[in-house]
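Shown here: the complex without one of its protein chains, the others still in place.
The letters A, B and C name the chains in turn, as written, and every chain counts its residues from 1.
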């Protein structure tokens, strides 16, 4: 056990799985870095240094740089997964999915079903998401709802270093195609993380706080913000459960429904754009399955229906803030329902 | 006024707008057909004959066939729209979005916002969606939730020939990027359609039935099935409103909320896969805004979380059926809520 | 290193090649008739006329080698050794079809045979083949991977990117452009800027053009390209000139090409006829041997159709299975 950053946790999970299983390889643009260049051989480790140091240990055969051709190399990872390797491919920013989505949603996601259960495609696509870097409209999106919509994909949203290591280890060992979402603002976050390999299960949400009044259902970076709000409100006598979904596909429906039933009041916090989002997904799930227990409307806190703006002043109000989460929680607590029966 | 099929209605809207406005052009694979081939010049009119007959009137300059290069030609339509034309491009099946999505969601959808309101991108992308043709996993998807999620796109879901003509005319005249979803099973449906051009507004849902007991909120081909169910249940004393959304983006939130408030019981019928879908979107909207009026859970009738299967026996139970819609309506009518207050 | 020519193949190998071509032809002719009779659902694209291309390549491959096919996949499937009866059942959507009836004609696959699937997405296969070739290279299986792509598919960005990736990674991959002159209704003479061979050069790969109606020409080019890949010398492109006998899909009225052209191709460039002529004229096989193969093939396909018709559909419980390995 030692303090590790989110970046280190991911790097360590990768290294340990590569040690354990010689069929694990990784690839991506500048993922090693410096391919064909006069400078250092292991210069970058990916654009934010996440895979730095792996190439010297595992060599160029298992650590592949790629040309800028996402369809070809993400597709190659998919094809390699269907033929005996367990590739971890990096889609640098999830915003780039538009040039390679076919290989993900029509190929990887559907092989098993289309081929009558006879395919196994253990590919992991690591990708960066989220706002907060002043990276503007094409480098700040969330987009996990698009992947969650697609049957056949598993979608993983680690909220902290501990979560990242355990979930990535599971992702690499999992036999289905997994999209692994790393929040760019979390890379330098630090916490205690076991040194040995461990897995965290898919489809089992994690309660980071338990309370009686309101359930905050959330994911990814928003877990941290929601915990802050829960801690603050505890002082004001409002006791919150915080549900970290961990994976949006599979989704831990039971835990969500239970928490909704126990509290009767729910706020969903989702960094993505609001339409056809995880916020609506969770809300609709609860309304269909726990309606009788609801004491108030389910409030959604999300980004607005706009692309991410560049100007810091705009981006700061684009992202859901603790203040907005708090307001939503207070609102559902204050709600008192007229009886309609 | 005369009987027209959905196919004819679309063809007529295109022809009339091309007559009215010389900057309207159209393009797509085999959209004229026979390019470079020894046979007829206007052979196909697209793979299901929708644009047949336009080339002889408007010529090859305004009716363009394309190589199979969706990124290049959908992107060309986007670029042309930003520089003075009003292109209507055909993405043959929406299932092919994966090879060209970037040009749609990162370029067309974001120009206006990224460029500070200075861009106008009047492109229409016509595309085919939906199951029922035994066309299997990669030619039967709905996928409109993915487009609805993206700010900057307008998403249009015509449910009948009359709707198709009016909505396509509006789409072509609209200054924003529009994704126009044609259901392949509806092409031969017929109804009375005015001969003169007319538009139907975006963001205004259409009530195809009005009733007191339940609101069925739906779109596209599912409107037809929902109307059938409403007619049948009328005989059994259950009176339904059927809301045809017409456009999912913009969404007519007011009408949806009103109908939910008036009936207190809602069923959402959505042909797409269930996760992060229009079904969840509508349900969440109502739960956030009309909670106090709800007398029962909001039930969702959707395809399951699987790719579309090939075998007819499986496809028939994959698509939401009138029987499933009816069962959901009966269930919400029968629901009686324990009072929690 | 010169690879041995197809004309030097032993008798039983020539019989095997002819048998595969016959199986494909009969399979496709039967599917054509059955579709017309209304007993087969969906979008069906037939390979009749192009048999020499699939077979010329597949003669060099074993189960450890992989191929990715296109929407027009039956021929590749048969030549790669997939069970013909299970294939027919798949096309009928039956429970014990090759894919349990869930895939159908456009998604027919058998990974155990190295057949990574027909593909409903034009250009879907080449990236996957880079992956299969990477597996072969990384796991040192000695295998190669072959992507079939149409003339239309040769313009898709996914295909073009794959050329470069295969070159840059020095993969044991072969790209076979089956140019049957049309992509749906669009002529390749119009849609392909430049040429297939110059494109190969553009990405630093050797390229070779062959008469796809002549099994032996295909066989020899395939030997060269596959040999290069097996030797670690990287990817190649083969441009196969061929022709499809039926419409783009079943139901196509074929308005874009002339009956004269079809007639001419079928009478003068039929790959089965050319094969028989070559082997009988040179005395490699005699006519009666060919007839025997023909007859066996025909009866197998008849049986396949009869069994497929009689086979049960998948039960409703199959709708929700096979989305994930673990739930």
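Heads up, the rule we're going with is that contacts are C-beta pairs under 8 Å (C-beta built on N, C-alpha and C of every residue); 3 or more make two chains touch, one makes a residue touch a chain.
Please read all numbers here as calculations on a predicted model, not as lab measurements.
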Displayed partners of the chain not shown (whole complex): A, B, C
From A:8, A:71, A:107 or A:287, residue that would touch the chain that is not displayed: A:71
Touch with the omitted chain, as defined above, among C:191, C:236 or C:297: C:191
Among B:15, B:48 or B:120, the residue in touch with the chain that has been omitted: B:120
Positions on chain C where the hidden chain makes contact: 155-158, 160-161, 163-164, 167-168, 190-195, 198-205
Touch residues of chain B, complete complex, unshown partner: 23, 25, 61-62, 64, 66-67, 69, 71-85, 87, 102-103, 106-107, 110-120, 151-152, 154, 174-176, 203, 250
Hidden partner chain, residues of chain A it touches: 29-30, 33-40, 43-44, 47, 65, 67-72, 95-96, 98-99, 133-139, 304-307, 309-314, 317-318
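We take it that only the chains that are shown with their structure count from here on.
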Farthest chain relative to chain A (centres taken as mean CA coordinates): C
Averaged-CA centre spacing for the pair chain C and chain B, given as whole angstrom: 36
Separation of mean Cα positions, chain B and chain A [Å, integer]: 30
Residue numbers of chain B (touch at least two other chains): 71, 95-96, 98-99, 136-138, 304-307, 309-310
Overlap residues in chain C, where contacts from two or more other chains coincide: 99, 101-103, 107, 119-121, 157-158, 323
